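Written out below as structure tokens is the structure these notes cover.
A protein chain is absent from this complex, but the other protein chains hold their places.
All chains are identified by letter, namely A and B, in their written order; residue positions are counted from 1 within each chain.
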Amino acid sequence: MLAFRAYSWFLARRLGITILTLWGLASLVFIMIKLMPGDEAQMAAGADASAAQIEAVRERLGLDAPVIIQYFGFLGRLLRGDLGTSIVTLQPVLNDLEKVLPSTLELVFLAMLLNLAIAIPTGIVAANRQGGVFDTICRVTAVMLGGMPAFWLALVLQYLLGSVWRIVPISGQASFGMAAPAVTGATAIDAIIALNGPAFLDALHHLILPAAVLAALFATQVFRTLRASLLGVLRSDFITAIRAKGASSRRMLVGHALPNSLNPVLTLSGTQAGAMIGSAVLVETVFARQGIGAYMFNAVAQKDSFAVLGSVMFIGSVVCLVNLAVDILQLLVDPRIRAAQLGSQSQ
Amino acid sequence: MQSLFSAAQKRRGLMGTVGVISLAAAIGLGALTPAIAADRAHTIIVGMGGQINTLDPLRADYNQTNTIISAVYDTLVTYDETTLVGSLATEFAYADDAKSITFTLRPDVKFHDGTVLTAKDVAYSLDRLKRLGTGVASLIDGYESTTVTDDTHLTINLNKPNTLFLPSLSKIYIVNSALVEANKGADDGQGWLQAHDAGSGPYVLGDQSQAVVIDLFKDYWAPEAGRPESIVFRRIDEGATRVAELRAGNVDVGFSIPDRDAAGMATDPSLKVVPINTSYQAEIVFNTQAGPTADPKVRQALRLIYDYEGGLRGIRGNNGALANGPLPARLNCRPDLPVVHRDLDQAKKLLEEAGALNTTFKMNFQPVFELQKQEATLFQSNAREIGLNIELEPIAFPNYLAALKDTATIPSMMLLEDFAQFPDPGIMLIKGYKSDAVGTNRAGYSNPEVDKLLDEAVATADDTKRCDIYKQVQTILDKDSVMVDMYGVYKPAVYRVGTLADLKASMLATPAEPADFRLANP
Partner (left out) sequence: MTAPAISAPAARPRLNFSAFEIFVIGLVVLLLAIAIFGPLVAPNSVYNSDIANSLMPPSADHWFGTDDQGRDVFWRLIVGAQTTLLSAFLVVTLYSIIGVTIATVAAAGPRWLDEGLMRMTDIGLALPGMVVALGFAAAMGPSLQSAVIAMAITGWPITARMLRGIMRQTMEAQFVAGAQVLGVSRWRLMTRHVLPNSLDVLIVKWAGDIGTTVLVLASLSFIGVGAQPPSAEWGATIASARGFVSTAWWTVVAPGAAVAITSIAFGLLGDIIQVRRDPSLRGN
């Protein structure tokens, strides 16, 4: 079938680009490693390693070989999943990261959910009643929220909602005794796996404020983009034609205008997912949650250079894969992109 | 377009359905699933700051690690306030030449896996430290080997007389040799011990997914009534968050509470503030060998700059006392040295004489400690009043330890809160000021007279004589201005009334040993 062939061609091309990007990322990280001042073997062995231990590490990493051989050795280790060893926990960085990644993922997932769940409906209503009270209030709020530093918002809300009004927990990921047995380390996910209702609700309770704070900035961007896009579509000829045909306002809005305006929103959400993972560190430190952001932050504070660079590689890869997933999603959803992408294959 | 309409709606519908289903499942199943078994009334939750890097007894030099493992492992000897008593060892004695110590162990000590603790475990623990050479291995300087006579008798052999060795054993935790040997991997068990338990102490390592939990060990050789069934160590870096969680009841005991908050909590009847007065002393240690601080006149001048009273009152909330000498006030064998006060004119004069008024000095501090950040800033501001420029640079503790290896890399000024690893002045003097104590000699100090005196001290079995020598050394150090001794610090710890019976300060595992916790309502 032609469509199938076109799809798979596109997929292959996209995958190829992703692999290329990952390779570029790895090379960048390698350059950063080489740029670090000091003896690389010493840094890898740990600040107070003995001379013998340092030499052992030098041999294991092959640091005496010419740079190009080291480069391929580095790539080879990456492919095997060896992101280096943390000098403070003495565990492979990948192991450390795997332990904390689910926690960040559940935070970002909830934040993205809140982001879209709030921004899309308000964007639709605001665009529909352009210039009205609701629209003005939303736009002003969007401007205000968009300018506030996330960590400041976190501190203030943590104090007000957590300490003063006591409606959300102050810090941590689970209340005492409420956590389901740890499978992934992410409390909400573990609660789902264990089918433990109270634990899930407790985990959500701990997640809601951090996720809301994380989502705030991104929600304002989605709101503005959707609103602008929708306004543009609503003014277009084809909508006028549908209106002339007598379609109800709601059907026209939701059925025709909305699908055509979602494209920029989807693109935006895709890039936002990556930015959210990066910004998670701010929220994680204020709310004492474990996550890859907090891990990286600690690694920097303790000059655990390989843990830091391993994290950069890891997080960069996660972001790449998320972008790939979003691209595929976009393809499935929007026929214009479909046509453009598939059409371009035939050139 | 029609298919899109349903796709978009489908997507949102799907999201909505998933949300509703999970919520329903949560509520519905909630009624059926029992809560996780954990007895809150017999659990104590501790809030403390800082990363818990590892639980390997090798790294008992990390404060957080030491607090936890002091309850999971045992030592041969321990301290009751400032007196040395036996723990695993029932009898111990130096040989006449002070080059070996014989021990008799208790026969009834069980490790957490059920095996019996014997002399070979002691030998293994010491040998492992010697092999690895890092962490607390610096405390067993002079260790040669252990001769195991039988299961409960052993002799530790030293390669030179060292009367400090016995007190040092209060920080050396004994590991289960069979267990560690079986899991030693390529790094002598460091990776495995990072998160596993090889101890014999009153508590066993439990769940570590959210916080480090230790559970009561039923077969401990010295059971005490009233111990909590579980102790949870929650890592909360922000002082303000620790306070908030204390007030909310999510944390029972908070360590290192900011002084301002402690003052505010003193009037709250549901909280009890305990100023922990152990051996903490805030000080700025100089590099006495290299850099602009190598000149004793410069060091003397810098001591006259700081606003001691202002810092103690404004930053520490008066939780402490002005220092007089390089060692903390709670230790024995201290000479009566004068307290240094601010004297900007004299400081300026001395700096001019030394030609150092235009030099830019650099001071390092640990940014994770909020109060130290404030003190560093205050010192910098004080210096500016006489036109002296000091740059502040943050440094993490492991990196600071590494910088001590070479006099050239030792920070010229390092602000820190020092404390005695155990309450013997000898350990601070010998580790801190002997010229061959590379890696722990924070001032890069090298004075042949002090070396001679300290060598004499470790070979002296006579306690009074040793005490006198220590006093002499401290007087020399003070005259040489090896540091800006600021003030002894009482770090407030706070606990909720009704959880703990009381909170006892510990000189070994500051601020308090979890093994000493007793429930208010057992």
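Throughout what follows, contacts are C-beta pairs under 8 Å (C-beta built on N, C-alpha and C of every residue); 3 or more make two chains touch, one makes a residue touch a chain.
Please read these numbers as outputs of a predicted model, since none were measured by experiment.
Chemist: Pick from A:86, A:115 or A:323: which residue touches the chain that isn't shown?
Modeler: Residue touching the absent chain, from the options given: A:323.
Chemist: For the chain left out of this view, which of B:240, B:253 or B:273 touches it?
Modeler: If we include the chain that is not displayed, B:240 is the one touching it.
Chemist: Touch as defined at the start, partner being the missing chain; which of A:109, A:134 or A:159 qualifies?
Modeler: The one listed residue touching the chain not shown is A:159.
Chemist: Touching the missing chain, which residues of chain A?
Modeler: Its contact residues with the unshown chain are 17, 20-21, 24-25, 28, 32, 35-37, 130-131, 143-144, 146-152, 155-156, 158-159, 163, 224, 227-228, 231, 271, 274-275, 277-279, 281-282, 285, 293, 296-297, 299-301, 303-305, 308-309, 311-312, 315-316, 319-320, 323.
Chemist: Under the stated touch rule, tell me which residues of chain B contact the chain that is not displayed.
Modeler: 238-240, 243-244, 258, 260-261, 264, 307, 310-311, 313-315, 367, 370, 373-374, 376-378, 380-382, 384-385, 392-394
Heads up, the rule we're going with is that only the chains that are shown with their structure count from here on.
Chemist: Can you give the whole-Å distance between the Cα centres of chain A and chain B?
Modeler: Spacing between the chain centres: roughly 37 Å.
Chemist: Which residues, counting only chain A, touch chain B once they are in their complex?
Modeler: Residues in contact with chain B: 47-50, 87-91, 113, 158-159, 162-163, 166, 169-180, 182, 185, 187, 192, 194-201, 254-256, 258-259, 262, 285-286, 288, 290, 298, 301-303, 332-335.
Chemist: Report the residues of chain B in contact with chain A in the complex, numbered from low to high.
Modeler: 1, 4-5, 7-9, 11, 15, 22, 25-33, 35-38, 40, 43, 45, 51, 53-54, 133-134, 187, 190-191, 194, 207, 209-211, 232, 234-238, 241, 244-245, 247-248, 250, 367-368, 396-399, 401-402, 405, 439
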